[in-house]
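One protein chain omitted, others in place.
This part shows chain A:
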Amino acid sequence: MAPRIVLVTGVSRFLGGHLAARLAADPAIDRVLGVDTVPPPPDLARRMGRAEFVRADIRNPLIAKVVARAEVDTVVHASVTANPDGARSATKEMNVIGTMQLLAACQKSTRVRRLVVKSTAAVYGSSPRDPALFTEDMTPHELPPSGYARDAAEVEDYVRAFGRRREDVLVTTLRFADVVGPRIDTVLTRYFALPLVPTVLGHDPRVQLLHSEDALAVLERAARHDLPGVFNVAGDGVLTLSQAIRRAGRAPLPLPSAAIDPIGRLARGARLADFSPERLRLLNLGRVLDTTRLREEFGFAPRWTTRRAFDDFVTGRGLRPLVGPRRIAAVERGIRDVVARWS
């Protein structure tokens, strides 16, 4: 079934906004409604073209009226986020209560046929007892008692319950790895943009990334086609954190794990970086997704590997390495020449 009227939440952020813009560019789709609490920034609003912006709070029951009145048939819930700014409690309320209200609205509506939820790989938690790669049917060994991972896990619980109540609605849950790209602003992109990148002393986790273009393409595909199920979404391959830092030309700042908390609070206060407990766990151990189901059932192969996605982020942001690769190559040649002359 092709979507006719699509509602996208979180359109003031990168993924929601660009998804709305892509869908609005397709004349086969009658209406695209974008919902968010704040209007999208002007450049994003321009891209969104004929998509309509509805300034509404999905925590408010009014959202049900929007869904019902517009006869929405496809809902893309892209607003669940590890909001880098804003207070933790507000983020949690937005994520969890917002999802509950949105699902209540969908349940009441007779028109909604498809629900796409952007979730996160954080629902797998991160512990030393976890396998090297997560498949969709694995459950976490340990989840932090609060924070983004907990929000996402609760959101998925509600979505599952909704799926049971409304079996006629096709529910697609997409568990995204950390998204990077030249323009997207996330907790992780801010982290790598720091001149000194804090790491946990004695740990070097694997990092798996998803390019923002692939993330958008997956959301769009899920919104357009009947592809129910839970899917891991991530680029191929991994980098280690130290390798990524070196590729970005940054310098690592290894901190003993006891020092991370106070420094993290400080950095958070100064809105430099986010160091929540699950972020810390991730810095310890890392998390890698198996994307077999994405390829075989969902029918999508990410075009950007983790490595290329990261390199694109680095060049796209214009992160200037402390010592450029050219300089290093020149030093290498220099040393070789000197030795050749002497021997």
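As a convention for this text, a contact is a pair of C-beta atoms (placed from the backbone, for glycine too) under 8 Å apart; a residue touches a chain by one contact, two chains touch by 3 or more; residues count from 1.
Everything that follows uses one rule, which is that contacts and distances are computed from a predicted model.
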Listed names "1-acyl-sn-glycerol-3-phosphate acyltransferase", "Urease accessory protein UreF", "Integral membrane protein" or "ABC transporter permease", with the criterion being the UniProt name of the chain not displayed: "1-acyl-sn-glycerol-3-phosphate acyltransferase"
Residue of A:A132, A:A161 or A:A301 touching the missing chain in the full complex: A:A132
Residue among A:V155, A:V169, A:A244 or A:L294 touching the omitted chain: A:A244
Chain A, residues in touch with the chain not shown (by the definition above): 17-22, 24-25, 47-49, 128-133, 135, 138, 181-183, 200-206, 212-213, 216, 237-240, 242-247, 285-286, 288, 303-305, 308, 312, 314-316, 318, 320-321, 324-326, 328-329, 332-333, 335-336, 339-340, 343
